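Report on the following structure.
One protein chain is absent from this view; the other protein chains keep their places.
Entry: subunit A
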Amino acid sequence: MTSLLNISNVSMCFAHRDVLSDVSFDVAPGERAALLGHNGAGKTTLFRIILGFLNPSAGQITVNGAVPGTAAARNAVSYLPESVSFPKLLTGRETVAFYAKLKGVAPAAVDQVLADVDLTDAADQRCGTYSKGMRQRLGLAQAMLGDPKLLLLDEPTSGLDPLARQRFYHLISKMAERGTAVLLSSHGLSEIEARTDRVAILRKGKLVADAPLTDLQHSANLPLRIRVQADTAHVDTVHQQMGGQRINGATVELECRYPEKMQRLSAISALGPAVRDVEVYPPSLDDIYRHYSAGKETKQ
């Protein structure tokens, strides 16, 4: 499958500071890719280059085979900026209808996208009365107009409550099923959960990871945590035999690599009645993200 968005060796330098260095990745039609990184990691800069607002210092980008910023590229892209406040004096419907005209999309699509984001009831209220979540959904509605080939979403789920976030990913998936390539940025892995096909992580302008989430989990090779709850009388014995860390009067926490997991667990069960309960925690999404975004370079 040919990629819809192709980023090859893009570097960007602002006032002698490298904001992006040698970033390459692709997004294929129907693929949901997430671009992660801290504030200032270069996510928004990369988006601005993809939109043609900025020219990269080096490297090339093609959008649907066209140079960013050309009419062909702009016809293929839909964008939702990180923070956008629509004119307070216009209603939601007027706002979406305006962008439909700019994009040359039939007016019939307006009601459809408003219904998709659950704004039909509020469509005739002025945007000035909207809550943050509603404004975010309105922004998404205009981005969904006309089934774009590439959907660029800059931190789309910030400010959404968990239910709205779930609904948001459902919409994104529906669009991806129709062949839209989706690239969204976010602060952390826990935000995107498991709802993207691929995760790219930017750290200080460098791409430090670009793989499906399960691969990242695997290659990060982070330790699991095993929490052993012991009898108060035997907690010292358990601590001496197993090592690890005492957390409170009755609990010992152990860290171990994935291959040693079963071996450790059988050692724990061999302790018999001294152990009251065992809990195993795999590394959380936040742990994995922290590993890539703040940790050492990892080779894949």
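The definition used in the following text is that contacts are C-beta pairs under 8 Å (C-beta built on N, C-alpha and C of every residue); 3 or more make two chains touch, one makes a residue touch a chain; residues count from 1.
Everything that follows uses one rule, which is that contacts and distances are computed from a predicted model.
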| item | value |
| --- | --- |
| Which of "Ferredoxin", "Dihydroxyacetone kinase subunit L", "Oxidoreductase" or "Cu-processing system permease protein" matches, in UniProt, the chain that is not displayed | "Cu-processing system permease protein" |
| Touching the absent chain when the full complex is considered, from A:8, A:60, A:85 or A:190 | A:85 |
| Residue of A:48, A:165 or A:264 touching the missing chain in the full complex | A:48 |
| Of A:38, A:103, A:261 or A:276, the residue in touch with the unshown chain | A:103 |
| Residue among A:5, A:19, A:35 or A:77 that touches the chain left out of view | A:77 |
| Residue numbers in subunit A that touch the chain omitted from display | 48, 51, 53-54, 71, 74-75, 77-79, 81-87, 89-90, 94, 98-99, 101-104, 142 |
